[in-house]
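For chain A:
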Amino acid sequence: MSAEPILQINELKTHFHTERGRVTPVDGVSLEVGRGEIVGIVGESGCGKSATAQSVLRLFDEKRLASYEGEIRFGGRDLLGLTPKQMRGVRGNEISMIFQDPLSSLNPVYTIGGQIVETLRLHRPIGRKEAAAKAIELLRLTGIPAPERRAREYPHQLSGGMRQRVMIAIALACEPRLLIADEPTTALDVTIQAQILELIQDLNRRLGMSVMLITHDLGVVAETCSRVVVMYLGQVVESGDVRDVFKAPLHPYTIGLMKAVPRLDGDRKQELPDVPGSVPPLHQIPQGCRFAPRCAFADDKCRSAMPELAALPGSDTRVRCWHAGRIAGTED
Partner candidate 1 sequence: MAFYIARRLLATIPVLFVLSVIVFLIIYLIPGDPAAVMLGDGASPETIETLREQMGLNLPLLPQYGRWIGHALQGDLGDSFFMRQPVRTALAEHLGPTLSLAVLAELVAIVIALPLGIRAASRRGELADKTLTGFSLFGITVPGFVLSMFTVLLFSVQLKWLPVSGYKPLSDGLWMHLKYLILPALSLGIVQASLLARVTRSSMLDVLNESFVKTALAKGVGERGIVYRHALRNALLPILTVIGGSFGTLIAGAAVIESIFNIPGMGQLLVNSVQRRDYAVIQGVVLFVAFAYVLVNLVVDLLYAIVDPRIRLK
Partner candidate 2 sequence: MPLLDTNTPAAFDSDDARLRLKRENRKLFARRFVANKSAVIGSALIALIAVVSLFAPWISGRDPYGLDVVNRLKPPSSAFPFGTDNFGRDLLTRVVYGTRMSAEVGFAVAFASSLIGLVIGLYAGYIKWLDQILMRVMDGLFAFPAVLLAIAMMAALGPSVGNLIVCLTIVFVPSIARIVRSSALVSKEQTYIEAMHALGASRNRIIWKHIMPGALSPLIVQGSFVFAEAIIVEAALSFLGAGIPAPTPSLGNLLSDGKLFIYNSSWMTIFPGLALVLVVLAMNLFGDGLRDLLDPHARRAGKKR
């Protein structure tokens, strides 16, 4: 972990106020992304990883739907304290985001070039011509062949992989310090997935841009990230160095996920299947440890009291489990 993280999330809670009452898909999440680092956030669907990512940019409708608690420190400020206007200045400029399905994420009625130009002109005082030239440069940077021609085309004329490269080009337009990639390869073919991940890694190295990579795929994390944060039901259950966590996972949930990881040469598209049971809905959160109902190690203590996220003595990995010591083999 680097000394001075670029993004530091402290006890973030995101509440959704729905007709059926309040739910909290992000419930006290703390995590950090260091400078130049790629951090993976992993978990089953419904674990709050995507909601955490979108909360960083405050993308949820704060007038009708959502409210936030806690702290999101970025560049010396708390993003949750910014005005809507200041927040717009951060989005797409200092922090960019790309999404799962690149086709529906691009506006079908505008050209590729136009959509990049829009971002540039939102945040930089440059003219149309200059922006158009920069857009072509960006497309080239993301490895799109014949960028001059592509810039004049519409999203539906491109292949899935090309579209995700376009999304990345849009995200890179203002040279952000942090890229949030929300399941960027889930909707793509396996071979294309690898190319996109390579591109993200390459940009991370060349531009020194930090990346927060949301995925349900531990294989992707192992290949791409330096650190991993495992989430379950709105909480972080384990976080640490990728090598440490993969070598010796401490949370029963992480262990379950590891078993579910297909071999790296296999088809990575399948969802995490092998953790027994399923994620309960947000309005039926179990008492005590949230993973207890699905956990082989669970006892009465687990079912009544929530463990804290803490590091074991002599370890950098932080884990939220009463039995972590036993699992690590340092106690019995």
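To be clear about the criterion, a contact is a pair of C-beta atoms (placed from the backbone, for glycine too) under 8 Å apart; a residue touches a chain by one contact, two chains touch by 3 or more; residues count from 1.
Selection rule: all candidates are chains of the complex that A comes from, given by their letters.
None of the values given here were measured: they were computed from a predicted structure.
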Practice task
Pick the candidate that touches chain A in this complex from 1 or 2.
Solution key: 1
Problem - candidate 1-facing residues of chain A, complex - result: 54, 57, 59, 64, 88-93, 96-97, 99, 101, 104-109, 118-119, 122-123, 154, 156-157, 167, 170
